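Encoded as structure tokens, here's the structure I'll be asking about.
Missing here is one protein chain; the remaining ones are kept as they sit in the complex.
First chain written, first letter: the chains are A and B, and each begins at residue 1.
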Amino acid sequence: CFSMTQCFFEYETQRIVVIRSRKVSLINRLIQLAILSYVIGWVFVWKKGYQEFDSIISSVTTKVKGIALTNASHQGLRVWDVADYVIPPQEETSFFVMTNLIITPNQTQGSTKCIHLRDNSTICTSDSNCTAGFTDVHSNGVQTGKCVNFSGDVRTCEVRAWCPLENDLNLPRPALLKDAENFTVLIKNSIRFPKFNFNKRNILPQVKTSYLKQCIFNRVTDPNCPIFRLGDIVREAQEDFQKTAVEGGVMGIQINWDCDLDQSQNKCVPIYSFRRLDNKDPENNVAPGYNFRFAKYYKGPGEEESRTLIKAYGIRFDVMVFGKAGRFNIIPTMINIGSGLALLGVATVLCDCIVLTFMKKKTFYRLKKYKYVDDYERVNSTTYK
Amino acid sequence: CFSMTQCFFEYETQRIVVIRSRKVSLINRLIQLAILSYVIGWVFVWKKGYQEFDSIISSVTTKVKGIALTNASHQGLRVWDVADYVIPPQEETSFFVMTNLIITPNQTQGSTKCIHLRDNSTICTSDSNCTAGFTDVHSNGVQTGKCVNFSGDVRTCEVRAWCPLENDLNLPRPALLKDAENFTVLIKNSIRFPKFNFNKRNILPQVKTSYLKQCIFNRVTDPNCPIFRLGDIVREAQEDFQKTAVEGGVMGIQINWDCDLDQSQNKCVPIYSFRRLDNKDPENNVAPGYNFRFAKYYKGPGEEESRTLIKAYGIRFDVMVFGKAGRFNIIPTMINIGSGLALLGVATVLCDCIVLTFMKKKTFYRLKKYKYVDDYERVNSTTYK
Partner (left out) sequence: CFSMTQCFFEYETQRIVVIRSRKVSLINRLIQLAILSYVIGWVFVWKKGYQEFDSIISSVTTKVKGIALTNASHQGLRVWDVADYVIPPQEETSFFVMTNLIITPNQTQGSTKCIHLRDNSTICTSDSNCTAGFTDVHSNGVQTGKCVNFSGDVRTCEVRAWCPLENDLNLPRPALLKDAENFTVLIKNSIRFPKFNFNKRNILPQVKTSYLKQCIFNRVTDPNCPIFRLGDIVREAQEDFQKTAVEGGVMGIQINWDCDLDQSQNKCVPIYSFRRLDNKDPENNVAPGYNFRFAKYYKGPGEEESRTLIKAYGIRFDVMVFGKAGRFNIIPTMINIGSGLALLGVATVLCDCIVLTFMKKKTFYRLKKYKYVDDYERVNSTTYK
């Protein structure tokens, strides 16, 4: 075309050779079929290539219930309820249940100094072994520089600290709050897919209040109940609750929302799974289990401060919500169709390869397909051989 | 071509039939236009198909301010400040403001046992109705096995627990800390898009310190102020603060960063929105609202431990930061251009369909486009009909 207008009114279409050969066309159709079934079957049906996806926004609240009775020698019978064993009382997406503890009551500071017996590094023979003001990450206090009698012939460096020092060598076995296995937790999870403006809760619409008041989650019989027995969670993660309770651990409560919003919303339900997150393996590990220290502070009649130090061992449950939602969208569909079409073009390329290289009549077909134009001589070389 | 070198110096281009027909070319141009406007308009302009996207990393700090005055019968006038009503005092991306509470002071354990009156399940006629050691998730203690007088003729099972037991049947209405409606919260949000090494804060550069000291967020007049009145948050979420305050609830403070980094950074600003996250609907629900229990522990002069149990109702505010940033990147651009080109090829396919099937001169055009090669007879079949 020589001008824009002329060009606009021209329609260009490729010239095609149609080869009427059963062999060739069969190869071609087979390759086309393979590509088509890949595009349709895998990309569109299996991987939902026609959908746009969105990731999840989630909010979680938890509520633990249960009573434990302990009978430790130094405390006598004692009842523990939620306010005692859930520390801190509320967190955002996790909760901690204390299952074992070491109590060091009546710690005070001030003029009191105390002796330190944790390991051999604190044993001394004279004051010169102890450095005033020295502290390291493994000690409980600051050395005063004095070497004092510990028991018999053993002498240790004196420290300034909350005295008496904690002795955490004898961890109660079995765990003090072993009854925690029967505690239950109600997990409320509200999710949102912002791109699709879609909200849902893990308490499904068809679940009745009366059922919620007495159900316990069971993968087979009660898969929609949002109340979990702690022992069941640990057991489903292939762990032993009583063993875990002694030194503590971290459990993941995974809630997976995999929603196809092109289908009925009733099919968009959470799938619960449970997994241990920390490494219980004693090899290549440090500080196994899960514990932390906290204190309750008291004031005596003379205004002197004392505290009860508690080293709390227990299970931290992290509620991890993940998932995605897909809904039909024209863009990924078109991208995938475009790629599919480009791949269909590959069928012709492959067939041409076969036809023009391996078939007996390849020279004949080549003659039909190609027109050779030689730059050096201005002759029509259609008959070039 | 018969050798690599020969092949390298050959240029292959498709043979084209140019059909000079206004009708055909108009159909072709229309289809091309539709595909082009889809690719350019929708994929590139609307969905920014030329951009690479990154998701957000966010850090949030909050600071609540406000004073509430309560006048409960058993406590007299009492002032509540931040240290009293924000529990725990700091959290990562959320904060809890206590709005209502049930206090059970002077609970003790040890030799004390107490009677349980929550529901009919604890009523007994003789000791044989009570099982020593029995506890369930709804009880507050462990049964001792004795059946004792409660009042008049009613007898209930005695329990070992923190005594006296909490009575949470009479929730204060209106909420005790109803003044919480006027509390304010300063939310500082620092975000990062790691792929683009882009940082920003919700306190925008143009906002002055003097303004920040006295402003309150208002969607119309003060959209850049990061200080929110709690009552405003709840009202924007279409809820009634005083009703929510009684039983508690969970509110989402959504901060949406939708940034086009190809444009000026000044246009990358946070959009705040507020939503109630828990289900206030009494149907198909359990434990509506939001509450948890915690205790303050005291030691009396004789070293006996007592506690004040507090069932705290309140509003948990979850700060949910989401968003994405896009910046020009050659890969998605090329993927989309590639798909667009492949789709343009569809125009020719569609036109060929129309031209070769529905037009009057279809046989004429077909003759021009196709060259038929019959496998069975070695004749040039260009004139085949």
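In this text, a residue touches a chain if its C-beta (ideal position, glycine included) is under 8 Å from a C-beta of that chain, and two chains touch if they have at least 3 such contacts.
Not measured: the values here are computed from a predicted model.
Novice: Kindly state which of the options A:16, A:36 or A:204 is in contact with the chain not pictured.
Specialist: With A:16, A:36 or A:204 as choices, the missing chain is touched by A:16.
Novice: Of B:30, B:57 or B:271, which residue touches the hidden chain?
Specialist: B:57
Novice: Among A:160, A:200, A:229 or A:361, which one is in touch with the chain left out?
Specialist: A:160
Novice: Looking beyond the chains shown, say which of A:54, A:91, A:158 or A:247 touches the absent one.
Specialist: Spelled out, the listed residue whose C-beta touches the missing chain is A:91.
Novice: For the chain that got dropped from the picture, name the residues of chain B it touches.
Specialist: Interface residues of chain B facing the absent chain: 1, 8-24, 55, 57, 59, 61, 63, 65-67, 69, 76-79, 81-84, 86, 88-92, 182-184, 186, 188, 190, 192, 194, 201, 203-209, 212-213, 296, 298, 301, 306, 308, 330-331, 334-335, 337-339, 341-342, 361, 364-365, 368, 371.
Novice: So that we can see where the missing chain sits, which residues of chain A does it touch?
Specialist: Those residues of chain A that touch the unshown chain are 14-22, 24-26, 28-29, 38, 42-43, 47, 49, 55, 87-88, 91-94, 96, 109-110, 133, 135, 137-142, 160-162, 250, 252, 254, 256, 275, 277-279, 282-287, 290, 292-295, 297-299, 301, 307, 309, 312, 316, 318, 320, 322, 335-336, 338-343, 345-346, 348, 351-352, 355, 368-376, 378.
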